[in-house]
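Only one protein chain is missing from this complex, and each of the others stays in its spot.
First chain written, first letter: the chains are A, B and C, and each begins at residue 1.
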Amino acid sequence: MDYATLIQILDSTLRLATPLLLACLAGLYSERAGIFDIGLEGKMLMAAMASGAVAAVTGSAWAGLGAGILASLLLGAVHGLASITFRGNQLISGVALNFVASGVTVLVAQSLFGQGGRTPPLSGDARFNPITLPFAEAVKDVPLIGPFYFEVLSGHSILVYAALALVPLTWWVLFRTRFGLRLRAVGENPAAVDTAGVSVKGLRWAAVAITGVLCGIAGAYMATALQAGFGKEMTAGRGYIALAALIFAKWRPVAALWACLLFGFFQALATRTDVVEGLVGMKVPVPFLDALPYILTVVVLAGFIGKAIPPRAGGEPYVKER
Amino acid sequence: MDKLPRWADVALVPFVSLLLAAIVAAIVLLVIGQSPTEAFKVMVEGALLSSYGWGYTLYYTTSFIFTGLAVTVAFHASMFNIGGEGQAQLGGLGVALVCLALPWPHWSVALLAAALGGAAFGAAWAAIPAYLQAKRGSHIVITTIMFNYIAASLLVYMLVDVLRPAGQMDPATARFPEGTNLPTLNHIPGLNLLFPKDVPANVTLFVALAAAWAVWMLLWRTRLGYEIRAFGKSEPAARYAGINPTKIIMVSMLISGGLAGMMAINNVMGESERLVQNAAEGAGFIGIAVALMGRNHPVGVLLAALLFGFLYQGGAELGLWTSIPIEMRIVVQGLVILFTGALDMMVRMILTRVFALFRGRPAAQGAV
Amino acid sequence: MAQGVEMTGRPATAAPFAIELKGISKAFGPVQANKDINIAVPKGTIHGIIGENGAGKSTLMSILYGFYRADAGEIFIGGRLTPIPDSQSAIRAGIGMVFQHFKLVQNFTVLENVVLGAEEGALLNTSLAKARAELQRLSRDYELDVNPDALIEDLSVGHQQRVEILKALYRQADILILDEPTGVLTPDEADHLFRILKGLRDQGKTVILITHKLREIMEATDNVSVMRRGTMVGTVKTAETSPEALAELMVGRKVLLEVEKKPATPGAVVLDVQNLRVVDEHKVERLKGVSLQIRAGEILGIAGVAGNGQSELLAALGGITKATGAVTLKGEALPLTGKGANGRARREAGIGHIPEDRQALGLIMDFAAWENMAFGYHHRPQYGAGAVLMDNAAVRAETDKQMAAYDVRPPIASLAAKSFSGGNQQKIVVAREIESGPDLLLIGQPTRGVDIGAIEFIHKQIVALRDAGKAILLVSVELDEIMSLSDRILVMFDGQVMGERDPEITNERELGLLMAGMTG
Partner (left out) sequence: EPAIIFDLGGKFDKSFNEAAFNGASKWASETGGTFKELEMQSEAQREQALRRLAESGANPVVMTGFAFGDVLNQVAPDFPDTKFAIIDMVVDQPNVKSVVFNEHEGSYLVGMMAGLASKTGTVGFIGGMDIPLIRKFGCGYAQGVKAVNPDATIVLNMTGTTPAAWNDPVKGAELTKGQKAQGADVIYAAAGGTGVGVLQAAADEGILSIGVDSNQNYMHPGKVLTSMLKRVDNAVYEAFKEGTDLKPGINVMGLANDGVGYALDENNAPLVTDEMKATVDAAAEKIKSGEIAVHDYMADNTCPAATF
């Protein structure tokens, strides 16, 4: 593999890792607070549809982003209602919402636009267009660094940079702020938070809301940046890959970045089977590349690469009175 | 909070959940500018008012009985098997390999062998997550989700690179030989009066009914079933009683995976007579809804499977005769899971309030 | 009535009271945990609360701390009516609580746990720095030293308790509630704790101490309140009462734990345990080489403070946990690890087991009584047809018989176990394990939470089993029970047997010393 190819694959990696990263960080807030969320996929999908539709109608990507966040928050609210207020089974709620989203997105898009569950193609300001970073042109020709900066780092939409910025921000929020301390505590031992005089429900609702916002951004990125419009099932399991990345990263923000980049890299490689063939020296079936993130996650879950211990109170509704 | 009477718990809670799901579904339809009553009419007509419709409704029902039972057995051991879809896919592979392996002399022999093949493959696919749960504590929900995806990839590989006959373009196996073709309901003497034309529902329906009976026997009439249920209620107590947790996790998941895999004799062997991609069509996930709806009891599963068979066939008719997209049925499926599974407590709270109201009134009158 | 004690619900001490509760009631579904409770605690005192299991002590304190909300009643703090709808309000009112089950975040540091909920501002580092300094001061003032940077999960229980106390003090609590603080402590740690509490009192703070141990009440408190079945029976000055009087108040009548039994006629050795060791999942050795023997027709009692290896002994012998060492039953070696070491194999070998915790181990709470009657014995030939099928009718028939024999109320075999009261649940377990006809019966806390009538009945059954020539291993934290039932007593401390005593000769003092790890 030559350097130019590598650069191209890394460029593609960053683009493909972004929705994973946003969804993964979304899941991180929720699960750190003790609310399991396998509904990341559904929230993303819902957001993708809403943002695609609103961007198509208004011509503004930002309006689309807002709509995406709202749509995702709506699903998050149902999940919160089921898992926080009514202390239902969080896993079942997530599964259910994924189905609802999968169907409703098509229904709504079809009734709005009549294009087989698609939104019309977006162009111009209805999309988040690539941004050239400062000095990108200038350093373009510097050996090694130049192409890396120009091709890989520069030239993505603002949401890609937002996602990257969210990684240190999340780390800082989680480990350096009062909110983060409480959030982590409520996922480990809600009774400790409760007896310390802090509202368990409040914290969990806050976490679910943040998850909604981030999934909303992830979905909007899919429809208004990565692609130009919404299409049926366009998230294609990314919510689950993000979940896998979250486990892979053992619920830590910086590790989440690396996990998502790794899984994004696999996705990028799957478009360059020629390169994989060159690297491995034999034909690798594409399905194997597709399955790799899942296989790796199972390996991690099995504890062969260090144990992935989820937040201790995860998945359990907080019940004071038996 | 007062307790609900038993009949309310068994019958009323699922019914009200279903009603709520139906109401929300109707609202969705209204929002997208469709008529819920019209939609319901089309569904009933297409699924229940012709032998053709019944043929498909029962065909889907058969599949959902298997996956619903699969989820049920695992649930009783307190394992949430979301992997029914993958296990059903693998079951399809097993069935296909069996059907293509030999020139089977008679369908009954082939059915037996294919059922074993499907069950074995489904069980094998459940075995790894089960083992990881039992021995390494890996959360079964996450691993089975991962295994669904891995199954999909594996099937693509098998269908594209291994089993696809030369010269064929679509990723599918060859047609199964004649000897493996299962009698459909219209080929069964007696039933053919009800089903004059070719329908996809086939003898597998009876296998499914037998499976429901077997699951009931297993859970409530055998020592193993006793152990499964005890383990599902309390693992520490099960240990105290000398019930081996590893064994129960493995056995219940193997049975669960086996049942999901056996579904393939219905769709792969009974209907399409070859293995295509994504043959399970989400039946594995519907099993979750069916089990929840059916309160994890085989009789409930049968009824819920019939309901979902109707929803599925009716939903297909919607796609055919109305401008309501076929995805409507996924929405309904999601709503049913949501209300019966996750918002169960809400439904109970509503019902408890209603009951309290009814109880309160006569008492107040009596006081006068 | 206890000798000349004024039973007013108020101790004869001058006001002001740090706390006054009036008419507190609380129900959990059908269970009335607190009924119209009144209590007043003078400022600057250590106030004890005693009562049997389930009497409602923890519930009352949780209400005071805003963890639960009372259904009725008023709370006065320092003479002022103070509603406490949540823990935040309790903290603001100067109340701190150390729960029976600690409320600590296991993978947080001590410092983080202390700061949680009491942070200064939105950022952590200022809070943490301040807490570090404050912690240093507190540990200096009150002998409460813990490493502020240690993770909770790495600390001993005693140290974790200190963190809980530090948490309360850091929030400037003037009133400190401790719920059964010594249940998990070694005697040394307990002494240390009482020193701390006295120190706090001398600085003007008010302490409420819940305990089952009359000795601790007598030693550490100024006043004591007694609760029984959700009600407040009375409050007395500690100096003016005696353990006997308190015990009577607690139970509601004169306590006479004398069991009628003939002298034992021990036969051959049934159980022989040599050098039994158990290591728990945290790799801590819980049993450190226990050896003992039980003969046919005798009851061997194991005394000891909870948590000194008794549970592990029962679990290892019952096949629930793996162990090392050598155990023989009637001369046959029992496997301690691997496939043969499980509850079913033990039952088949002739070992019955009444577990310490009937709800978590002994019963499946959602199963009907009849299903529970076969629990652990569901493989018996008489309960089934062949190896596969179970004969539900046979199990039901057996259940009806046993429910009548053991006077289980109500005698409805199809009722779920969770619908029976605690005492009746215990009767189901006892009936099952005794009537299975074991050669050796392991018994843990047979009468915990059981009323006097049922206690008597259960004790009779145990003695009858002994008289039938069976071997019995009895574990109980109730010294009275041990003393009156056992033919021989072993005392366990820190995973080891401290010594053997003859119940006819020994006394509580001697046993108490052994239980505290002091030989000699």
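Just so we're on the same page, contacts are C-beta pairs under 8 Å (C-beta built on N, C-alpha and C of every residue); 3 or more make two chains touch, one makes a residue touch a chain.
As the structure is a prediction and not an experimental result, all values here were calculated from the model.
**Q** In the intact complex, which of the presented chains make contact with the chain not displayed?
**A** Checking the complete complex, the chain left out touches A, B.
**Q** Going by the contact rule already stated, which one of A:Leu22, A:Ile92 or A:Met234 would touch the omitted chain in the full complex?
**A** The missing chain is touched by A:Met234.
**Q** In the whole complex, not just what's shown, which of B:Leu97, B:Ala127, B:Val160 or B:Ile350 touches the removed chain?
**A** Checking the options B:Leu97, B:Ala127, B:Val160 or B:Ile350, the one contacting the hidden chain is B:Val160.
**Q** In the full complex, which residues of chain B touch the absent chain?
**A** Residues 52, 56, 156, 159-161, 168-172, 175, 197-198, 200, 267, 271-274, 276-281, 316, 319-320, 326 of chain B touch the chain absent from view.
**Q** In the complete complex, the non-displayed chain touches which residues of chain A?
**A** 4-5, 7-9, 11-12, 15-16, 115-118, 121, 130, 151, 222, 226-228, 231-232, 234, 236, 268, 270-272, 286-287
As a working rule, only the chains that are shown with their structure count from here on.
**Q** Determine the centre-to-centre distance between chain B and chain C, using the mean Cα coordinates as centres, and give it in whole Å.
**A** A distance of 46 Å separates the two centres.
**Q** Could you grab the centroid distance between chain A and chain C? Build each centroid from C-alpha atoms only and quote it in angstrom.
**A** 47
**Q** Where in chain A do residues touch two or more of the other chains?
**A** none
**Q** Would you tell me which residues of chain B are touching chain A in their complex?
**A** 28, 31-34, 80, 82, 128, 132, 136-139, 141-143, 145-147, 149-150, 153-154, 156-157, 160-161, 285, 288, 292, 324-325, 327-335, 337-338, 341-346, 349
**Q** Could you list, by residue number, the parts of chain C that touch chain A in their complex?
**A** Residues 28, 65-68, 86-91, 97, 99, 103-108, 112-113, 115-119, 121-125, 127, 167.
**Q** State the interface residues of chain A toward chain B in the complex, per the touch definition above.
**A** Listed in rising order, the residues of chain A that touch chain B are 38, 78, 81-83, 86-93, 95-104, 106-108, 110-111, 117, 237, 240, 243-244, 247, 285, 287-288, 290-291, 294-295, 297-298, 301-303, 310.
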